[in-house]
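Here's a structure for you.
Removed: one protein chain of the complex. Kept in place: all other protein chains.
Labels run A and B following the written order; every chain starts at residue 1.
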């Protein structure tokens, strides 16, 4: 639980920052992640840069934004909750009748206490989000609207963190830092990814290299891909998109487009062992950066492990997706563990080969009871199962599946058999 | 319904003609089909010609045939119903006692009002078919039997109709014109095939070439194959045997021998979308010309789409298989539509490839809402699904199956994306 509490604390620290596709909120968020990952590199890509079919948008800055009611009350105050302002709202000041103002207000009739999360990145608009409950109480009259925002040629900012392993082959993890004050989608992603990156950085001589990126969703992954596609296609052998890893209500898996990569197998292996009844989604249910990483012509082996999936929990994309009732220390810990086990599976997934023809004489090595009785072979069954599948064609993950045990329990037994010179290992 | 009624009318026109393996009934049937398909070529193959392991039989002609009862009543009159005479009956005239006559009579004890359909193509015999009800009323005495038929060295007649497309690759449709006055098996086949051929002939620049043959069953397909095997094996990429496509009670699919050809996939795709609960038969249930088209060494990709399958509806091969209670305009229309959709699937089944890396910017093309809300992506989901599978390896049929939608609904969306220069297409 300690790590769960630490992560929850870190999420609270990041909570009030106004993250969006671009801007100082992103920079500040990356700055705080760098406290955990000193090697984190930050990149700035100018507005107007091409990213495949897309263009990096203007940078957005907000000083203040609010509405004053006819009775003089200030509502929808951006300084109180950054969800009140439609993302990428243009500057505006003026007096409007309630009827005119209504065209710029967004609320959710079915969730009367929730402030919705709305953005308009690619068409210039302004607007405010508020609860339906509050909206229903607005009275006719003149409203003063104030939005001191700016859209200007600036930069898109993202972070990248690399841990070098024994192999050039890379495991790639991506999470996004563009969502303002919401917890599962998406403070959980950057928070858990920071801790996973820290865990990996502390591994003793990992087999794979690990690359972590902290980017704005969609335009960020497209920008990153457009600058690194050749390298990624050449080196990435597995990876995960990290999103919605913070609540306690479910575990979920969403496949890569191919559906059959090692990342898919590992994700399903981990979830089947830590949460037998996890939700298995299809590619048709995609909705995060896997859309770009697995796009035709990109085709990276990226699968997604989640707790409750975006779009499938009631508080999604509203102010109710918070750190009190939705995202918990236990929820974050579960997300962390699932990704940690996935990485352990990948690290362990070498190909053992038996050194002896036929079954080895386990007894002479002290690995087998010397007295045969009806039940005596039971205890060493798993060792024998590992040996029988160690034909150089089955990986540790294959063998773990044959044994119906988690790869992270098989791995130490493989190591013991290597120590007894009954197995040799190869990366492939 | 208009086409359904037209086809039903055409079936009525063909009904009284005495079709068999050979003879003028076949020629007259083909003549009437030629009214719809002016380019229909008619071929005559001499009796005695070899067709693989078989020999083209003698031509059969019937002037008249009847039995006169002891009381002077004329029964089993061929001019009233051509089913009364066993197909390929040799000539005979004489007086027989009822007991002797019984050896030449065929009826169905379980279906007392039905005249069965009986043939004896490859052994010389004569016989009459009648209802069990009528047979039970025959009284002892002398019966005059009269069969003015002829078996002579003539020809086997068949028709062939070709529509040239952009590709030399051919879609092959075959139906048979050897069954006398029965409706589902088999006026429905030649009638629907005539209308499908007309539909194809009116397509604007079809992708595939289409070849239609109207032949007698078994000896006709063997004869046709023995004369055209090399061409067919080289060019035919898909095809259907058309039989029993006229009643309303079921849709049925019978596979090719391989079971995995594009014709099989298309047949199942079409039927699953127009009739979720269609009957799926196996190759063990075969019984029509697919036996020849899919024979070892022939191996054409021919599947069968039917309404109620031959042998699986109570009126099969009897006088009860009629145009009143069994085959209806609606039944024929369903058979027509299924084959039309199958052809549309084949025509549409190109391989799209996305022109952009990553998802394209749909918003800038007016294809996507510019305001993100929780439900906004719903309307364009299918467009995005088409794009994500357009990797040049998935055909339109593959993509339609991924989207769980009919290919004929996906095809126009593919066209729209091509018009927006987001996809290119290739035949493979």
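The definition used in the following text is that a contact is a pair of C-beta atoms (placed from the backbone, for glycine too) under 8 Å apart; a residue touches a chain by one contact, two chains touch by 3 or more.
Predicted model only: the values in this text are computed from it and were never measured.
Visitor: Check the options B:93, B:123, B:137 or B:277 and report the residue that touches the missing chain.
Guide: Of the listed residues, the one touching the omitted chain is B:123.
Visitor: Of the residues A:125, A:337, A:353 or A:415, which one touches the chain left out of the display?
Guide: Of all options in A:125, A:337, A:353 or A:415, contact with the hidden chain holds for A:353.
Visitor: Could you please point out the subunit B residues that touch the chain left off the display?
Guide: Interface residues of subunit B facing the absent chain: 51-55, 106, 116, 118-123, 125, 218, 221-222, 225-226, 229, 257, 283-284, 286-287, 291-292, 294-299, 311, 316-317.
Visitor: Tell me where the left-out chain touches subunit A, residue by residue.
Guide: Per the touch rule, subunit A residues meeting the hidden chain are 353-354, 356-361, 363-364, 370-374, 377, 381, 384-385, 387-392, 402-403.
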